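A single structure is presented below for examination.
Omission of a single protein chain aside, the complex is shown with its protein chains in their original locations.
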Amino acid sequence: MTLAKPFLSDNAAPVHPYVWEAMRKADEPDNPYDGDVLSRELDARFTALFGRECAALWVASGTAANCLALGTMVQPHGGVVCHREAHIEVDEGGAPGFFLHGAKLMLAEGEGAKLTHADIAALIDPIRDDVHQVQPHAVAITQASEYGRSYGPAELAALGAFARKRRLGLHMDGARFANAAAFLGGSPEDAARSASGPVDSLAFGFIKNGGMGAEAVVLFDPEVAAQVRYRRKRAGHLQCKGRYLAAQILAMLEGGLWLANAAHANAAAQEVAAGCGERLLHPVEANELFVRMAPAEREVLRAQGFAFYDWGADSARFVTAWNTKAADAQALGKAIAAL
Amino acid sequence: MTLAKPFLSDNAAPVHPYVWEAMRKADEPDNPYDGDVLSRELDARFTALFGRECAALWVASGTAANCLALGTMVQPHGGVVCHREAHIEVDEGGAPGFFLHGAKLMLAEGEGAKLTHADIAALIDPIRDDVHQVQPHAVAITQASEYGRSYGPAELAALGAFARKRRLGLHMDGARFANAAAFLGGSPEDAARSASGPVDSLAFGFIKNGGMGAEAVVLFDPEVAAQVRYRRKRAGHLQCKGRYLAAQILAMLEGGLWLANAAHANAAAQEVAAGCGERLLHPVEANELFVRMAPAEREVLRAQGFAFYDWGADSARFVTAWNTKAADAQALGKAIAAL
Amino acid sequence: MTLAKPFLSDNAAPVHPYVWEAMRKADEPDNPYDGDVLSRELDARFTALFGRECAALWVASGTAANCLALGTMVQPHGGVVCHREAHIEVDEGGAPGFFLHGAKLMLAEGEGAKLTHADIAALIDPIRDDVHQVQPHAVAITQASEYGRSYGPAELAALGAFARKRRLGLHMDGARFANAAAFLGGSPEDAARSASGPVDSLAFGFIKNGGMGAEAVVLFDPEVAAQVRYRRKRAGHLQCKGRYLAAQILAMLEGGLWLANAAHANAAAQEVAAGCGERLLHPVEANELFVRMAPAEREVLRAQGFAFYDWGADSARFVTAWNTKAADAQALGKAIAAL
Partner (left out) sequence: MTLAKPFLSDNAAPVHPYVWEAMRKADEPDNPYDGDVLSRELDARFTALFGRECAALWVASGTAANCLALGTMVQPHGGVVCHREAHIEVDEGGAPGFFLHGAKLMLAEGEGAKLTHADIAALIDPIRDDVHQVQPHAVAITQASEYGRSYGPAELAALGAFARKRRLGLHMDGARFANAAAFLGGSPEDAARSASGPVDSLAFGFIKNGGMGAEAVVLFDPEVAAQVRYRRKRAGHLQCKGRYLAAQILAMLEGGLWLANAAHANAAAQEVAAGCGERLLHPVEANELFVRMAPAEREVLRAQGFAFYDWGADSARFVTAWNTKAADAQALGKAIAAL
């Protein structure tokens, strides 16, 4: 099934040619699981990218990446503060409850699906410090957020300081980390560091950005990596032909492909945004647009071959990807402007 | 890293060319998760193969496949009877404890890592029927077993009857199901049916047999498939580009590739077996050989370029795969005979 | 420590003399766990009280009672709808996450901490019927509610019909079930039936009402009792001298002591209410009062020897119990009126 002008989601885009090529090169026999040459490169490659020591493990989904990372910070009797509309709360089928053995998601409010330290404090300050109430053990933020908003370095620094003060772990769901990094700009190293700030762990997404089935769990406290390695196996996520996953990630890192792909998607989003004017519900800081649009208007666009999701009764969501054609994005921008 | 004459394991073999081809064909955008055309074919294809209605879901590992299937049969306060040397007990990092929320593995003894109903009864009959002791809810067998032994139809029928009588679910870990089926012989349909008998669920392995990262959970009670679909998501195993997993499985089913690959591996194992004589610890009924062999003898083989694992102090394990070269297998058989 | 005029909570009141007496009578050796004569009477006694077949098991806390009952209705990947201020959400230390193996509490809004079917529908109707979102498996209501409000038979019938239609289990947290029943009135049998309506399970509280350490899990589908018996043991709640718990419960049932004690507490609450006028935040339908009251006013009361909890910045909570002295209640009512 080919979709003419697809803006449904980046999660079904094809695999980038360089990723295919790297997977084919991995087709020689090597040690199983993560004992192969490629998997063993990951720690060093991510350490170089982020400029601080880290461990990095592949897994097949962002859900697994988020939950394995949170498991290093949250005991089963604790809680994770996240935004009320965070993916881990809304769209992961209860995975945090499973991986964290019943720990609780604690839902904060924040503009643009982002959280400030004040948002978090408003939620957790009223919690009595007694055993009858679940205590927060960690905070999870999403970069870019569920509304395509990006955290800048100053925001991340403030969150990091707050988390340290409150003795909370700080995890970043980076399903669209690359798009946030591209929005913040700079070299791959600069962008990666700006966009991650002082988080303790990052689920670094590649699948939406040209990969096939590999995300990276990045742990900036390598001490906890051993736990994650055991729990990845325990969760059935230690694939025996792991070299094909490592190959995907290394291909994405090579030459900054991850950032270039995201920059392409972001640029396409800006093309669309140019036609949206006052219709935009959120600033476009990554590759997603949330656009006020009446049902009849949406029908007009669909009749022109644009595919996208409704977002509630009065809006639409458009997502660009690494393979979005510039012409399609421009056409969409113009079509919206013409409504 | 290329291994000259590799008999270490089938779990690191390369991906079959037809599987690669099918994955490349899946590179058009389609619905994410398991909403794509390929994933939606699976139920019908496995129903046709087994000749009884079933649901089939892809997952990325045999560990996940086994545990998701067992979750349909075993409540958290129950137990699963398996062989003391079963993979779920020995080599899955405690995954059953995780997926089954603390249910217990109950370890039976049986010849060749197989279980008979008498072996199971010997374990469970002494369990007091009271709340102080964990009660068995299911039995898990491995086809082919951890020692490369296959269950025949009569053995499976007897186990099925026993399980029904005792109200136990019956699950089959089929990491090397294809090898057992090839040993039993017949057309793909005949072989699949003979090798699965009346089990309630099957973890049908493809990865060791030419796939990359897709196994099938086959549920012969389609009523329980809904639970597995929810729990697959909850375990982070619902990959968003699921079409690449479905493509692998469909390619393996196409034209009976799964059975042909396994038959090739089994034939290679028989070539090796021909040189082993009295050294064999177990009859060779699939693609694994356990061979009595002194340390010095193993060194002789390794000096000739054969790669394999030690198996305890006095033996070695050799595994053939879909890509084992006939010449290598013959050479190994001769080399062993010449020791 | 003796508190002069205690309205802090009913959960620290002493044990009723008849309960003491029954416990002392249980001091003869008998079978351990729940094999004793007293424990074995419970099913029949509760069946007679409620007029429909049920199983009844003692446990040491309402938290355990609620969670064991919910475990019969909710799979680990499902959810429980409850009020945002329900005790299981706010004050049980995450116990549902533990007992339900990571299932999710889904928080509805409702007046007076009660839920109507419309409140529930407003929460669950927007949930997409797909595996990415946790689906509700049950509803838990509290009788009397966290604000001392009682559900009447018609309300319960409507909730029961809704739950059946949506295939949701319906559980009642009855930590103060007796107070609700006393509010609804009638003989013990009439009151018990009115106050429980068509729920599937009830955590019938005795501890706040004159007991020491025994609540009853009442299961109106006796088929599920076996599961609860196993899980009670598994949770460490099968005490070996269970006869002392059964004795407490039987003493409370004997001659309707449970209802008389609650009626006494409710009457005391009405004495207090008589002095509150417009200050009452909620109608008084059980034994709790939530009263608008400035900090300075609270100090006045405390200076007169009344003990109670602040309830937010501008209110106070008063709770009466089976042993509240009528004179104290009248004095408190007058003191509030005089503020």
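Which chain is which? They are A, B and C, in the order written, and residues in each are numbered from 1.
To be clear about the criterion, a contact is a pair of C-beta atoms (placed from the backbone, for glycine too) under 8 Å apart; a residue touches a chain by one contact, two chains touch by 3 or more.
Source: prediction; values computed, not measured.
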Options A:N11, A:Q135 or A:N179, residue touching the unrepresented chain: A:Q135
Based on the whole complex, identify which of A:H83, A:H101, A:K241 or A:H264 touches the chain you can't see. A:H101
List the residues of chain C that touch the chain left out of this view. 1-3, 6, 9, 11-15, 20, 24, 27-32, 36-37, 59-61, 63-65, 67, 92-95, 97-99, 207-208, 212-213, 230, 233-241, 244-245
Residues of chain A in contact with the chain not shown: 75-77, 101-102, 131-132, 135, 227, 229-234, 238
Chain B, residues in touch with the chain not shown (by the definition above): 76-79, 90-94, 96-98, 100-104, 131-134
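Please note the rule applied: only the chains that are shown with their structure count from here on.
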From chain C, which chain is the farthest off, judged by mean CA positions? B
For chain B versus chain C, what separation do you get between their C-alpha means, in angstrom? 50
Out of chain B, which residues touch more than one other chain, so two or more? 230, 233-234, 238
